[in-house]
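Left out: one protein chain. Kept in place: all the others.
Right, chain A next:
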Amino acid sequence: METLTAGKAHTANAPGTPRKKKRSFWSDLIRQRYLYLMSIPFVIWLFIFNYLPIWGWTMAFQNYKPAKSFGDQEWVGFDQFNRLFHDDQFYLVLRNTLAMSGMGLIAGFIFPILFAVLLNEVKSMPFKRITQTISYLPHFVSWVVVAGIVTSMLSLDGIVNQLLMWLHLADEPIQFMAKGHWFWGIVTSSDIWKETGWNAIIYLAAITGIDKELYEAAKVDGAGRFRQMWNITLPGIRSTIMVLFIMSIGHLLSIGYEKQMLLGNNLVTDYSQVLDLYALNYGIKIAHFSYGTAISMFNSVISVLLLFTANGLFKKFAKESIM
């Protein structure tokens, strides 16, 4: 939110000749010197922890050997990237990563927003509180446990199959976990179960910020509950949704690998392998650090590109942006 307002403030200052702007920057600097001084430690902190490590990217252009010093490393140019882009498996894991994060992104927005908006309409305070608490508890359950629950629920004698048999929807138990093309759905559903409540918190908070008078005015105008949701609540949290959406697009490629590793098995690897797991197996595990670096560098570059594209598009069409 702060970045958002700062951005707006900046654009508001924009009109004026460049010369004047330049002068005003220096006078601003002098006037606000204490503020700038106070921010210096954080800039340094950011630089040390977020920018210095980028130096490690040099590994991607070397054939890195742990024991040697930097000067003794063998430089190989774009060989690692060449290998990466010529590996069929890379495209497979890229597809899986994008598919699962895309599904997660969409479901991860629709469900929490729906949940927050609906929960907001509940009148009974204790019920609302209890529901909210219960709904975000799964967030604190580790993926290891969730994966265990999911695999046993979906196993042949698991509760899902028992239910399907009892309802005569299936003639014989279905081996859910062995079907590759269902894997993305299983991951997304377990993600929804685990994170919906947690992700709804921020929307609930944003909803409380909406002016109550707007609702009263709408009521006077004769708007029903659904009208109010559509015309007041949703537009009221619009900017929150946009900011979170743009930021999630930046994380499209880095969806982690715990879910996929824990829920996957040998039968579904064609659908379960993701970029991070690929980097782990072909980079770190077999000590090909340079190759792993190349993968993560590709990951970062694409993420930044995605972020800027999304931001640009939203700026143009929805007049909202985070930068």
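Structural remarks
In the analysis below, a contact is a pair of C-beta atoms (placed from the backbone, for glycine too) under 8 Å apart; a residue touches a chain by one contact, two chains touch by 3 or more; residues count from 1.
One rule holds for everything that comes next: contacts and distances are computed from a predicted model.
Hidden from the displayed complex is a chain whose UniProt protein name, among "Glycine cleavage system H protein", "Peptidase", "Extracellular solute-binding protein" or "N-methylhydantoinase B", is "Extracellular solute-binding protein". Taking the complete complex into account, A:Ser152 is the one of A:Asn82, A:Thr133 or A:Ser152 that touches the chain left out.
Looking at A:Asp28, A:Asp79 or A:Asp270, the residue that reaches the missing chain in the full complex is A:Asp270. Seen from chain A, the chain kept out of the figure touches residues 65-67, 89, 147-148, 151-152, 155-157, 175, 177-178, 265-267, 269-270, 280-282, 284-289.
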